[in-house]
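Of the protein chains in this complex, all but one are displayed in their positions.
Our next item is subunit A:
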Amino acid sequence: MLMTSRASSAPKKQAGEAETLVSLENAGIRRDGRWLVRGVDFSIARGEVVTLIGPNGAGKSTTAKMAIGVLKADEGTVIRSKALRIGYVPQKLAIDWTMPLSVRRLMTLTGPLKEAEITLALEATGIPHLIGAEVRHLSGGEFQRALLARAIARKPDLMVLDEPVQGVDFAGESALYDLIRTIRNSTGCGILMISHDLHMVMAGTDTVICLNGHVCCRGTPEVVSQSSDYMKLFGGNARSLAVYNHHHDHTHLPDGRVRHADGSITEHCHPDDGHHHDDAAHDHANDHTHGDHHHGHDHAHPHPVTEREGHRHA
């Protein structure tokens, strides 16, 4: 179950010393006599990306709000490290059009920032040209980018991103997930993310927590995507979206060895060796660096794939 030797997080995990930012123990939220979520246990360490997945109404946003203290747990405990600086991108944010709010002003909503910090964050999310635009004139995707930039510019210890790329175009999506990963790597902040994009979840996450009113299953993306609970929850979607259910770009040779798409041959077919997403046909010559290759393995297998950022196999 525990796969602790993945290259990217191995030093942290093995040391087990990374500062815990938030930990929830048996936490639950009850409204009108109904438990929205219950028995939630998990923690987020500095430098860790935890992703909540689950069907609508599973309590993902509720859990995230509970973790950051917007909602108080009705049972169990939620412990946050002292003076925890949070950057929050909520799932929904309706700004009344009567408030004249420019992107620049939105950036300093909860705290002052230097102009350079604002510009840098907007550049990172790809909308530096919109700094003077009124928020209500932004498209849905542009608005999400502005919200993400705002959270980033705060230089938080913990970023909480509730469906951060909703409404963002396809090309932008992977770039933003890339950015999120880059920020994690460069600042070492913890990230709690809610996402429906299982591709991205599996690519850029250390821990996946599958929620459906309670924690169904958890673990590394590899573990979760193979668990029966996960398959039950996501059913047909899991087949089309999950890491392991897509084109197989390797061939089993008659002698039992396996030939991969890149021509390399290994002795065994590891469950996810050489598997690629539907985007295997992507033009890798262009500069996208997103880790949408889901080799969950940490062993040095013989793919001549060069190291990329966010690419998790060693």
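Methods note: a contact is a pair of C-beta atoms (placed from the backbone, for glycine too) under 8 Å apart; a residue touches a chain by one contact, two chains touch by 3 or more; residues count from 1.
Keep in mind that, in the parts below, contacts and distances are computed from a predicted model.
Chain not shown in the complex: UniProt lists it as "High-affinity zinc uptake system membrane protein ZnuB", one of "Carbamoyl phosphate synthase small chain", "Heme exporter protein C", "Aspartate carbamoyltransferase" or "High-affinity zinc uptake system membrane protein ZnuB". One of A:122, A:160 or A:217 touches the chain omitted from the figure, and that residue is A:160.
Contact with the chain that does not appear here is found for just one residue of A:86, A:175 or A:201, A:86. For the options A:18, A:78, A:101 or A:231, the residue in contact with the chain missing from this view is A:101. Counting the whole complex, the residues of subunit A in touch with the unshown chain are 65, 68-70, 85-88, 90, 93, 95-96, 98-102, 105-106, 109-111, 133-134, 136-137, 139-141, 143, 154, 160, 167.
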